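First, the structure itself, so that you have it in front of you.
What you see is the complex with one protein chain gone and the rest in place.
Chain naming follows the written order as A, B and C, and within any one chain the residues start at number 1.
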Amino acid sequence: MKIGVYVCHCGGNISEVVDIKKVMEFAEQQGDVALVKDHAHMCSDVARKMLVDDIKEYGLDKVVIAACSPQFHGRTFMGTVEKAGLSPYVMEMANIREQCSWPHYYQPELATKKAKDIVKMAIVKARLDEPLEKKTSPIGKRVLVIGAGIAGIQAALDLGDAGFKVYLVEKEPSIGGKMAKLSRTFPTEDCAACILSPKMADVPANPNIELLTNTEIESISGFLGNYDVVAVRKPRYVDITKCTACDKCAEACPVVVPNEFDEGLSSRKAIYLPNPIAVPHAYVLDDKSCLGLFPLACSKCYDVCDAGAINYDEKPERINFTVDTIIVATGYEIFDPRKKKVYEFAKSKNVLTALDLERLISLEAEGTVLRPIGRRIAFIQCVGSRDELVGNEYCSRICCMYATKLSQLLKRADPKRDVYVFYVDLRAFGKGFEEYYKRAQRTGVKFIRGRVAELHEDSHTHKVRLKVEDTLTREIIESEFDLVILSVGLRPSEGTTKIADTLRLIKSPGGWLQEAHPKFRPVDTLADGVFICGCAQGPKDIPDTVAQASAAAARAIRLMNKGEYEVDPITAFVDEKLCSGCGICAGVCPYEAITIELKDGKRISRVNEVVCQGCGACVASCPSGAQQQRWFMTSQLHAMLSAALGEEV
Amino acid sequence: MKKLIITSENVKFLQKINELADQDITLCEQCGTCSASCPMVAEMDITPSQLMRMVQLGLKEVMETKAMWVCASCYTCTVRCPRGLDVAKVAEALRQVYLRKALDYIEIKKIPKYEFVSLPQIAIVSACRKFTG
Amino acid sequence: MRIAYYPGCTLKTTAKNFETSAIAIAQQLGVEFVELPRWTCCGTVFSLTSDDLIHHVAPIRNLIRVQEMVKRKQVDDEKRILTLCSMCFNTLKRSNLRVKENIEDLKKINNLMYLEEDYCAEIEVIHLLQLLKEIGFDKIKAKVKNPLNNLKVAPYYGCMILRPLEVGIDDPEDPTIQRDLLEALGAEVIDNPYKKVCCGSYQTVNNKEKVAELAFDILTHAQREGAEAITTCCPLCSFNLDFRQKEVLKKHPDFKQIPVFYITQLIAVAFGLDNKTLGFDQNYVDPKLLLKNKGLIK
């Protein structure tokens, strides 16, 4: 074995403190060291060229660079030795600048002594380094996008336009998510359906997107570049390619049930169009409310369908496909205000959620008036948010602004109305939000700072009486309203929770999907190749949702575009002879990279090296010493300990 | 204009009430839920949320207010505070600070005899416990 | 079944009718109340300050009595003590919780007492309503001979069996236990939005005007929803809602008086028990007229 040791002066940064010569002499005495050199600037082009030449000329198989921190120039020198034909993992840096010459500036003698130890630690580690190769793994251009709210739609369109194959899976019969229900959108007040429906229409028009509606994910296995997906398409009983949306079937259908798209405020038939801008624009038969399919109890819809689109015999269909990356865009649900008993929701005719109001306003714009809205209207903020009593400590981020929107829409529609917003803190932090808040104030909406403590709907008059403290004047207000709107907060949707379990994603407090880093990897997860966006990650408005969706698409493209990706070889591996199959290691791995498998009738641990991130936790946990990590072998750590403690190695 | 100066005296007062009430009053977000929930608030000179605010700032003037004495310990505020604070306990802590100086808030002697005859025992005992040192 | 029973001072005096009616209906359901020997006043309001242990001694001493009764095999229910008065319930339960959750406090309280055995913190404090629910409203329904048909009753809960959360026996914002019980008795139950609003409690001693005002709100709201009678399960609530109607009338001459029952009195009526034992004379607003009008008593 031939080890080359290079000691850097760093233009004086090191050499003014550490006696370079002594360090070189010391290095020469160490076993296997074939060459010791110094240089004023090891990172300079000249020095790195020298290094490449030396490796070739002297046949060095290990290199120690005694210079700055590996955090600073580790990658530089790994690249250099790689250029000379060696594995980048046979290069060790001895950090004698940040951790020696600089912090021990006034103790040159002790610093020199310490530098020798540090160099020796690098030499003994290098001696045991194995020439690991950076591995690559192939990756294709197929993406699964789960959930087709505005987040999923945006991500799918970006990916499809960039030439990637997208499977867009939506559990409902139509795409669009919650945004399709909204009236107008703050702060610009564009009509939600008007800006959303062209985007929805783009989805089936995109040749790269395979849209699977009415479909749920059953299982996902595998890893980056190789995720096997099993999805189940629930029967729709209507052929979307044949249906002309003529509405004859619905006219004929005798079953009337609450319409979930209108939050139950209106009704629909058992066969129905999910919503006016539905994509695919086809009817769907709801087998839970239909009079009965097996055996067939009615068939009125079938009889009137001229297009022959109805097929009562449809069965659930299992669909298998493989993708390289996954984007989760499964969105939110509104907080169920029945859990906040003091607000007597569901008991009271005139207490509605903001989403109910969104539907009322949208329908009014379309010419349908489901119920009168009244003259005196109160909005109650922070319902189900910032409230330990219901277990949600977070701020839902959007309810201040949607209340600001809805209140002024009501006020502007009828300036004689008295509209109040009872808030705790008014959070108008986005671009154009404060200006929008000011506009609401100017319109005449009254903002009163106080959390409504209780309300009650009079059983005779149906007026809602509420109690609140104006915390700025300290007056207790007891007042009656025609309508009270609960500004409900957001909760992760049931689908989000389910997918988190399927993909084993980590959840942040509140149950939202946890990003890999809150600042620098906001749409990555700790599972390689799985990205998150929109309200599945946390409450947010449409602009932020769309920005995240495009970011998630870009992050996925970044991985897939090269056709292959590098896998760091410093992974864990198992010495099968020592492994007892106890499974402790599998339990500590944060990435579930370890499985216990049967081999020749014996239980042993197996590390999936594509999944392993190299933390070493499993190594520390293994009672048998069977689990090891490359480049951080126990033998290497022991050798470094000895060197550090001044033993002969 | 009053100058706002928080001295170590104020901090000590807050800490004392925190300790007695076993609460972290600093966490009150001044939402007013307690005040609007309180059945006695109309009788109070400051509202429960104001009382919390004064303690939060360590303003000892709170001891001169009537609110803590008017509080009926009904715990409505306690079960509704979104920050999980026990306002009723804070009121009790303030009463205790007063009563422990061997002071009484009401004079039992002044209550007419005929009242005593009809009043339930628990009313008398609790009033004594709440209002006398 | 014999269960240890803590009466508290008020049930021996101004709320005697609560006790007699409760004992009478319990008998019908096969439960015998075994009164604690040498019980002392519970203190009525638990000590709220963190450093005040001395006021927990009285409640804990009463719980030690239960321990002794269990050893002497005087009761069948070996883990529990029953209370009728909501305030006693709240005080005993709260003290009990404190020592259960805090071993140090338990030790200190045990050290504060000389003549007693140590309290082991294993007793549980329950309220009569909990016991009735446990026995089963179905079973209670089966005992009804005289269903309270057409009687429109609005239950009132007050504070002490609902709050704070760790002590309460029902949802503090929407309690239903009395409703379910009264429905089993055949009554028409009126939902009073003020069923959980405080009646002013001990402020009745020095501020009866305010208490009367609260009683006025509570009672008139119930009446507005159609109630002909109120039920309570606490002597203090009962006093404030019943006796303070005198004060209410002074300020609101148009106010129509409304009888206030202990829930146990109405159960007894439904069970067809002899109303002479139920102490209707101790109620301020005479309930007998209403019951007669409804054909429930003779």
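One rule holds in what follows: a residue touches a chain if its C-beta (ideal position, glycine included) is under 8 Å from a C-beta of that chain, and two chains touch if they have at least 3 such contacts.
Following the convention adopted for this analysis, contacts and distances are computed from a predicted model.
Enquirer: For the chain not present in this complex, what protein name does its UniProt entry give, out of "ABC transporter permease", "Tryptophan synthase beta chain", "Methyl-viologen-reducing hydrogenase subunit delta" or "Dihydroorotate dehydrogenase B (NAD(+)), electron transfer subunit"?
Expert: Options "ABC transporter permease", "Tryptophan synthase beta chain", "Methyl-viologen-reducing hydrogenase subunit delta" or "Dihydroorotate dehydrogenase B (NAD(+)), electron transfer subunit" narrow down to "Methyl-viologen-reducing hydrogenase subunit delta" for the missing chain.
Enquirer: If you put the missing chain back into the full complex, which of the shown chains would it touch?
Expert: Per the touch rule above, the missing chain touches A.
Enquirer: Taking the entire complex into account, which one of A:M121, A:V255, A:L513 or A:I594 touches the absent chain?
Expert: A:M121
Enquirer: Based on the whole complex, identify which of A:H9, A:K62 or A:R97 touches the chain you can't see.
Expert: Candidates A:H9, A:K62 or A:R97; residue touching the omitted chain: A:R97.
Enquirer: Among A:M78, A:A111, A:A309 or A:A329, which residue is in contact with the omitted chain in the full complex?
Expert: Considering all chains, including the one not shown, the answer is A:A111.
Enquirer: Just one of A:Q29, A:S69 or A:N561 touches the chain that is missing; which is it?
Expert: Residue touching the chain left out of view: A:S69.
Enquirer: When the complex is taken as a whole, what residues of chain A touch the one chain not shown?
Expert: 69-72, 95, 97-100, 102-107, 110-111, 113-114, 117-118, 121, 506, 526, 570, 588, 590-591, 613-617, 619-621, 625, 629, 632, 634, 637-638, 640-642, 644-647
The rule is simple: only the chains that are shown with their structure count from here on.
Enquirer: Any idea whether A-C or A-B has more C-beta pairs in contact?
Expert: Between A-B and A-C, contacts are more numerous in A-B.
Enquirer: Using Cα averages as centroids, what's the distance between chain B and chain C in whole Å?
Expert: 26
Enquirer: Just curious, how far off is chain C from chain A if you go by their C-alpha centres, in Å?
Expert: It comes to 53 Å between the two C-alpha centres.
Enquirer: Taking each chain's centre as its mean C-alpha position, how far apart are chain A and chain B in Å?
Expert: The computed centroid separation for chain A versus chain B comes out at 47 Å.
Enquirer: What are the residue numbers in chain B that touch two or more other chains?
Expert: 79
Enquirer: At which residue positions does chain C touch at least two other chains?
Expert: Expected reply: 173.
Enquirer: Per the contact definition, I'd like the list of chain C residues that touch chain B in the complex.
Expert: 8-10, 13-15, 41, 43-45, 48-52, 55, 85, 87-88, 159, 162-165, 168, 172-173, 196-198, 200-208, 210, 214, 235-236, 239, 243
Enquirer: Quick one: in the complex, what on chain A touches chain C?
Expert: My answer: residues 341-342, 456, 459-460.
Enquirer: Mind pulling up the chain B residues that touch chain C in the complex?
Expert: Per the stated touch rule, the residues are 19-22, 39-40, 43, 70, 72-76, 78-79, 86, 88-89, 92-93, 96, 106, 111, 115, 118-127, 129-131.
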